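The structure is given below, and queries will be raised subsequently.
Complex shown without one protein chain; remaining protein chains in place.
Think of it as A, B and C in the order they're written, each chain with its own count starting at 1.
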Amino acid sequence: MIGTGFMGAAHSQGWRTAHRFFDLPATPVMSVLVGRNPETTLGAAQTWGWEETSTDWRATIAREDIDIVDIVTPGDSHAEIAIAALAAGKHVLCEKPLANTVEEAAAMASAADAAQTRGASSMVGFTYRRVPAATLARELVLAGRIGEIRQVRAAYRQDWLSDPEGPMTWRLDKARAGSGALGDIGAHAIDLAEFITGLRIGAVSGVLDTIVKERPLLAEGVGLGGTAAADRGTVTVDDVALFTARFEAPAGGYSPLGSFEATRFASGRKNALTIEVSGSLGAIAFDLERLNELQFHDATLPATEQGFRTILVTEPGHPYAAWWPAGHMLGYEHGFSHQVVDLIRGIVDGAPIHPSFTDGLHVQRVLDAVERSSNEDGRFCAVDVRPDTPRHGN
Amino acid sequence: MIGTGFMGAAHSQGWRTAHRFFDLPATPVMSVLVGRNPETTLGAAQTWGWEETSTDWRATIAREDIDIVDIVTPGDSHAEIAIAALAAGKHVLCEKPLANTVEEAAAMASAADAAQTRGASSMVGFTYRRVPAATLARELVLAGRIGEIRQVRAAYRQDWLSDPEGPMTWRLDKARAGSGALGDIGAHAIDLAEFITGLRIGAVSGVLDTIVKERPLLAEGVGLGGTAAADRGTVTVDDVALFTARFEAPAGGYSPLGSFEATRFASGRKNALTIEVSGSLGAIAFDLERLNELQFHDATLPATEQGFRTILVTEPGHPYAAWWPAGHMLGYEHGFSHQVVDLIRGIVDGAPIHPSFTDGLHVQRVLDAVERSSNEDGRFCAVDVRPDTPRHGN
Amino acid sequence: MIGTGFMGAAHSQGWRTAHRFFDLPATPVMSVLVGRNPETTLGAAQTWGWEETSTDWRATIAREDIDIVDIVTPGDSHAEIAIAALAAGKHVLCEKPLANTVEEAAAMASAADAAQTRGASSMVGFTYRRVPAATLARELVLAGRIGEIRQVRAAYRQDWLSDPEGPMTWRLDKARAGSGALGDIGAHAIDLAEFITGLRIGAVSGVLDTIVKERPLLAEGVGLGGTAAADRGTVTVDDVALFTARFEAPAGGYSPLGSFEATRFASGRKNALTIEVSGSLGAIAFDLERLNELQFHDATLPATEQGFRTILVTEPGHPYAAWWPAGHMLGYEHGFSHQVVDLIRGIVDGAPIHPSFTDGLHVQRVLDAVERSSNEDGRFCAVDVRPDTPRHGN
Partner (left out) sequence: MIGTGFMGAAHSQGWRTAHRFFDLPATPVMSVLVGRNPETTLGAAQTWGWEETSTDWRATIAREDIDIVDIVTPGDSHAEIAIAALAAGKHVLCEKPLANTVEEAAAMASAADAAQTRGASSMVGFTYRRVPAATLARELVLAGRIGEIRQVRAAYRQDWLSDPEGPMTWRLDKARAGSGALGDIGAHAIDLAEFITGLRIGAVSGVLDTIVKERPLLAEGVGLGGTAAADRGTVTVDDVALFTARFEAPAGGYSPLGSFEATRFASGRKNALTIEVSGSLGAIAFDLERLNELQFHDATLPATEQGFRTILVTEPGHPYAAWWPAGHMLGYEHGFSHQVVDLIRGIVDGAPIHPSFTDGLHVQRVLDAVERSSNEDGRFCAVDVRPDTPRHGN
């Protein structure tokens, strides 16, 4: 695994835990943790359970005893590492966003397609797909239980920037972070909406905005935030993104509209990735803050008995039900184990793995189209899909 | 009262009931009900409790013993009746939408302003402002309890058109209804957002869509729907409207964005007029399907004790708390009594009454701007506000 | 109507309103309001819409133009008035509790049975049965939708006595109120549980307690409470009642247990009359604080799709659906109109009316058994049902 940040902890938990609860065709070995700072990396490796450390990712991916490369570095280094790892014949798991630019993401998707023909698999880390309730939502939708899709509402709302005196961090600097709320959390909303509906977004009309334009500089980092210095700096990323999407129609069907929101200023909403999909025969609704629950409305029942029902997604027969008896709740981290399960099974079976780099590229293109639309006063902009791009996955 | 439809029943309930629970400076007398069909009108008058009936609204508004004219006819007749009634020196309550066109609404607002100088008051019937929880939301927001407003989310979602075989009604014919979901229910979301925030919408970027484009013609009307005939007709109004609004900034402040949705295809949502306002110090959230409750998040409390709290808005000290002891719930119809209370008190006191015709005109202008934006591919369109229009109210 | 207190306002709203929304075989005329104080009674009559007033209930019930006597006086006068009215051939609606003692209630039930043979109907005012969601709950249960009943949980929780410095009122004096939380609100929980399940309680094990044993005397009454005087008095009624009930088994079936709670010290619960009934095939749950909603769990659905669903009980086809379009909420007071509807229909049709005085008597007997059990250290006590008492109703 390359990278030692917060995502490193989450991925490590997945690698450590998946085979303790799921029957896997191969058991992962947590061999090498790669980081820039040798001491930090060593400490992280001990905490997280990696056998060795290295500061040289190129040397590590060249090792013959390495089968899988898991990339959890910042987005600007994803393309170089992933393409090199795929070229070295490794299977690659790359944390989202796939890259900071569409060009890099496209190069990665091409490399992944080429590598697949040589037996090297790849996956991008949109783990919220693997919350059991989200997977169940997709299953119900694709089984036709809500009929033809008429509308989608998706939002990812947090509030950790609400305080205008919260200091600048690298996440608020476009040069380093690439994007703000849109790319960081809006990307999850886009991927989840496409996953659950099975539809691609074809065009978007949107607006980005920076609510607090100046903040104190960072004196010392603490968690996602830190302490404030006396001087002030300029926030160069978006605090909020609002956009309307037109999904591509299924064969012979309707192209539904979707509303999307990504914000870090929704006071009181801590991690509210929410989605509601309305169809001709019912609806589903999900909220990451209550991640063990799926709301399902079946409009084929008698009118006097209809209503959203709260399914506790912990029953035998539910997706990823290998953990505990029914009614025993899962948490945020379990998606990272599910990710490992699906990756290893896919590698061993040689089956298609989702979300593919092409899926990740598509999300980047949607993000790019939102930015273009925002720059063009909200005009609908098509999501640029090169005709030669493979469309599998999702 | 002029008009005998569903809104006639609701307004009558307000007129019959308000003085039974509130101390009013004058007691309304339900004198004349005006309708086109004498028999229908007589039946309605008996059911609702009106003393007399008439088929001649002009004669009725000319009567000296009439002080207040309540207009609950379809929107295309509002302007003519309201302007005539104001000219006759009557106080006028006009059901929303104020009119079917901006031009008519502007004429009505001018007439109302002129009449006000002669002591004739006017009010437009956005009764959802008068749900106690909505009024409490405004009170908290205007008292600064959520700080500076950063974002607004408003939606009005119903599902009574979900069935594609539901027949055409006049509400789906643009020539008669003027507008679809946008004007019918989106107008409520706009008014409620402006009421609670105290801010005007200055520009919008939106899209309208018709999901089911052809429906069976109506054989016989039943309720809001009816039975289907063999032939089919074309739906000419919007089924769904999605738009992003830029509110005007308060003095020296930020211009927040708002997302808006109006739809009749949200399967399982029966009457979900929802709004959430996020501020720098907290947030409020409201849902008409749980109209006795207001969600309030106070971000000035210690971080470990924060959370949305559910205020049951039935306590002494809450708005319109004249009905029953604390904890005894109110329903949809109570807003119509509150409307009567505020109208009569305003008339007797000579105090400004909200929402004014100017408020209603503003909502029409927002609707108009959304339609323009939708016709211009989603481009942001300014809400056209003539500089000479009075801006009081709200 | 005899009585001018809070219940008078609620009953008046029902009498004034029912025929405005429901087709009734006879239209009620609000003729005489009877009270002790002529001025107070006149004021109430004007506020509530009664044509005449009187201070002599005996003279009033003797009038030939009076068909129905509605008794909303304190419980200690119910028996005398009701028995006299029934003897005079009047139909009688009597507010709950039917009486302050089992003996009086038994006399009333006998009088009602005798009067019924002469064509005079009677009803006791447990209006929460007539919340549409509660009626729907009964319909689902009696239709077998939750299978055999296994358990019942019922509670009525309020918090208006939480403050130990809240002053004494007559409601806290056993000599005047007869009972505390048990009789005042526990009676509703008992009736609702028996109504929804269709089962009678046969035995109870319970405990009563007075949490705050001394309070300031009342200086001046305000609402249900008032201002405090310097001296203190002793609370002689129960503040909280907890009991376990054994229901009588349906033919060939199981005798389910039920847990009951009545309290005025549940801080934050304003009017939480809640009930959950668990069966072999599902469950229903209701909360008066969200009175438009019924929770229904259907355990015959596939296990992966089960969950409590929230039915908004405002659809056509739902009980008492004569008010507004689907999704438009009802409130506390609507039950009083439904009571009038069922009473008048029952009188005109000569059909059995529920809840009968026998139902009311049974509730009194359950209350009595709870008190006895509390006095006997919680031992199960049988609900004393004389074999000669008619068991119809419910």
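Going forward, a contact is a pair of C-beta atoms (placed from the backbone, for glycine too) under 8 Å apart; a residue touches a chain by one contact, two chains touch by 3 or more.
If you're wondering where the values come from, they're calculated on a predicted model, not measured in any experiment.
Across C:Asp23, C:Glu39, C:Glu220 or C:Asp377, the residue that sits in touch with the chain not pictured is C:Asp377.
Within the complete assembly, C:Leu242 is the residue of C:Ala45, C:Ala228, C:Leu242 or C:Ile275 that touches the hidden chain.
Taking the complete complex into account, A:His334 is the one of A:Arg138, A:His334 or A:Arg379 that touches the chain left out. Screening C:Phe265, C:Phe286 or C:Phe357 for touch with the missing chain picks out C:Phe265. If you put the hidden chain back, the residue from C:His297, C:His318 or C:Arg365 that touches it is C:His297.
The missing chain lies against chain C, touching residues 146, 150-151, 153, 155, 159, 162-164, 205-207, 209, 211, 240, 242-244, 246, 254, 256-257, 259, 261, 263, 265-269, 276, 278-283, 297, 299, 306-308, 373, 376-380.
Residues of chain A that touch the chain left out of view are 6, 10, 12-13, 16-17, 20, 47-49, 158, 160, 223-224, 270-272, 288-292, 312, 314, 316, 323-334. Against the chain not shown here, chain B presents residues 136, 296-297, 303-312, 315-318.
As a convention for this text, only the chains that are shown with their structure count from here on.
Between chain A and chain B the CA-based rotation angle works out to 180°, given as a multiple of 5. Averaging Cα coordinates per chain places chain A and chain C 54 Å apart. If you average the CA atoms of chain A and of chain B, the two centres end up 40 Å from each other. If you average the CA atoms of chain B and of chain C, the two centres end up 37 Å from each other. In chain A, the positions touching at least two other chains are 297, 306-308.
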